[in-house]
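Let me begin by presenting the structure, written as structure tokens, before commenting on it.
The complex is shown incomplete by one protein chain, all other protein chains being positioned as in the whole.
First chain written, first letter: the chains are A and B, and each begins at residue 1.
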Amino acid sequence: MGTDFVIAAIITIIGISTPILLAGLGELVVEKAGVLNLGVEGMMLIGAITGFAVTVMTGNPWLGVLGAAAGGALSALLFGFFVLTLNSNQVATGLALTIFGTGLSSLIGLSFVGRIVPQFGSSFPPALSRDPIGRLFFSYSPLVYFALAMVFVVAWFLRRTRSGLILRAVGENDLSAHSIGYSVIGVRYLAVAFGGAMAGIGGAYFSLVITPMWAERMTSGRGWIALALVVFASWKAGRLLIGSLFFGVLMWLELNAKAGGLSFMPYAGSIPSQFWAAMPYLMTVVVLALISMRDRGGSSAPACLGKPFLPAT
Amino acid sequence: MRIKLEKRPDPSRLMLVVTPIASVLLTMLLGVIVFDALGIDGQRAVIDIFLTPLLASYKWQDVAVKAAPLIIIGLGLSIGNRANVWNIGAEGQYVIGALCAAGVGIAAGPVGGPLVIAAMIMAGIVGGGAWAAVPAVLKTRLGVNEILSTLMFTYVALQVLSYLVGGPFKDPNGRNFPATAPLTADQTLPLLPFTSVHLGVGVALVLPFLFWFLMSRSVFGYQIRVVGAAPHAARHGGFDGNQTVWLALLIGGGMAGLAGALEFTGALKTINLGFPSGYGFTAIIVAFLGRLHPIGVLIAGIVLAVTYVGGQVAQTTVHIPNATAGIFQAMMLFFILASDIFVRYRVRFIGSPKSAVSPAAPAPAAGE
Partner (left out) sequence: MAKLNRRAFIAAAGAAAAVLPLTGNAFAQEKLKVGFVFLGPIGDYGWTWAHNKGREAVDAALGDQVETIYVENVAEDASAIPVFRDLAQQGCKLIFGATYGYMDQMVQVAAEFPDVKFEHCTGFKRADNLATYNSRFHEGRAVLGTIAGKMSKSGVMGYLGSYKVPEVVLGVNSFILAAQKQNPAATLKLVFIDSWFDPPKEAAATETLLNLGCDLVTTHTDSPAALQILEQRGLYGFGQGADMSSFAPNAHLTAIEDIWGPYYIERVQAVLDGTWASADTWDGIADGTVVISPYNPAIPADVVALAEEVKAGYVAGTYDVFTGPIYDTEGTLRVKDGEILPLSDLAVMDWFVKGVETAA
């Protein structure tokens, strides 16, 4: 197991982690505002196809990312309209959004199958990533650095800004936030739209960066992992970054187990790849159980998560 | 003009029945518009998805076979939802149920007959229930949110499936394709002559009435309804919240497991990686579209099955992807959920020159 192998593995893991980090950051803000949007997978798919379509039409992947964000945000606002304005059930509406997004992206994607798009240039001068250490830091797609930056932005926003405080207040106790005079619904709309935009960019990472093409259901369930990730990180942005890398390691282990590449780990060779694939979900349940044990009633999870806002009028 | 909502003292009975029908009709109408906007013959697509399966008699058996698991899972979920217990992991319970049935079938070897079939189906119910029991323990002991835990367990179940059909359960004569050996003729459910309609369809027709009776006549049904409607009052009334959680999850999981076992022994006869086809998630739509009422679930299950079968028809006729049927399924659910507002509230329009700031709701798909 040489340095080159470790560095190559880390580069792959960061690549795998990025889309779930992007989508997870969005969902984190949504859930902090007290809304549970289970439609992440659907929004990612919509982002993947809108991002791809815009890139095909404009020839510019950066505009594609903007398109993906817009597509994701629009589909999230559709969800928002139902759950926030019409007070419909969040769990069921979120699932409907995933089914909707899967179908709509397949339909829009019909005319984009087999198309080729221009790709992002390298983020830094290629000279920087000539040696392995340079590659470790400078060889990624611009979206990877964007995702990293967003970790700090989201953490700073939630913890240090007034708006972040209001958002958390809305998620923790919507009625008192309302009585102080904040617009609970307005805040939640913004949060939901942000979540959709981030999920959309996460989806575009598939159609513009990993494999620059369109294929039906190409996010292959990563939206659900992103949902697990938010819980795994117990609703904290910093832990979300660590969690995404940890999930990335597990997904990397799964692929290596399939390729018979885990011979360097004692006993790991005989563990079926499915074990590694199931681990993110199992670990999330364990974390959930630990959180619940520590603070029965749960101070980690936003108190209003998933509940409709029903002010007494 | 402003819109004002007034809470109704009691849910509107009329609206309870009218809104699901209106949701389906509105979905069809909007479907035509959206598809035309995307450059696809919308009228044709909607006709093929919603009407062709009903008009072409040779499609009826497909509808019946598709509807059976949706109805059975939907029934179980509607019990949970009534008690405010959110089991969204029916897909995983369905898969585990089928795998347990397959395990019994493999253990039985070449032996068949009604006893073996009954044992397989029982194993399915127990397996599905057991898969839902873990979230039940976590919920009742530790207060773990069942929405998240049941969802996570679904994805664990998919890996269990992948492991078993690619390993211990793999057909030794299948040339290494990851699938179980097809069941022999005397290990499968009886069929209606000259059709693919199996006994499971009969089960799906009978169960709603059984559930109706159970919900309206038994203490259990009363408990479920009371706990769901007013948890605090229920505790005063002597109903144990934890017991309700257990019942709701076990019934939901058991029914999903039953559906999986019936689908395996009646329709598919083999389990491969394509076995989980989303019935567990679609059944959530079925439960809501059926207004959590057993008979409503029966009808809603048929409606959703029509869209599945119709989706395949549209695939051959207008060449739209199979997943497109999902757009319609989702729209129906959106509308039915949104229409709850008409059931619980009376809508009043109040004239006012001051236009309230209302967030722009995008028309689905338009301009994307």
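The criterion applied here is as follows: contacts are C-beta pairs under 8 Å (C-beta built on N, C-alpha and C of every residue); 3 or more make two chains touch, one makes a residue touch a chain.
Note that the structure is a prediction, hence the values are computed from the model and not measured.
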item	value
Among the chains presented, those that the missing one touches	A, B
Of B:I96, B:A267, B:V297 or B:M331, the one touching the omitted chain in the full complex	B:A267
Residues of chain A in contact with the chain not shown	5, 8-9, 12, 15-16, 113-114, 116, 206, 210-213, 215-216, 218-220, 222, 251-252, 255-261, 269, 273
For chain B, the residues touching the chain missing from this view	44, 52, 56, 58, 62, 162, 166, 175-178, 182, 196, 267-268, 270, 272-275, 277, 309, 312-313, 315-319, 321-322
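Everything that follows uses one rule, which is that only the chains that are shown with their structure count from here on.
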item	value
Whole-Å gap separating chain A and chain B, where each centre is the average of the chain's CA atoms	27
Chain A residues within the chain B interface of the complex	36, 38, 46, 50, 71, 74, 77-78, 80-82, 84-89, 91-93, 95-100, 102-104, 106-110, 185-186, 189, 216-217, 221, 224, 227-228, 231, 272, 274-275, 277-278, 281-282, 284-285, 288-289, 292-293, 296-298, 301, 306
Footprint of chain A on chain B - complex, ascending	38, 40, 86, 88, 138, 142-145, 147-149, 151-153, 155-156, 159-160, 162-163, 166-167, 278, 281-282, 284-285, 288, 320-331, 333-334, 337-338, 340-341, 358-362, 364-365, 368
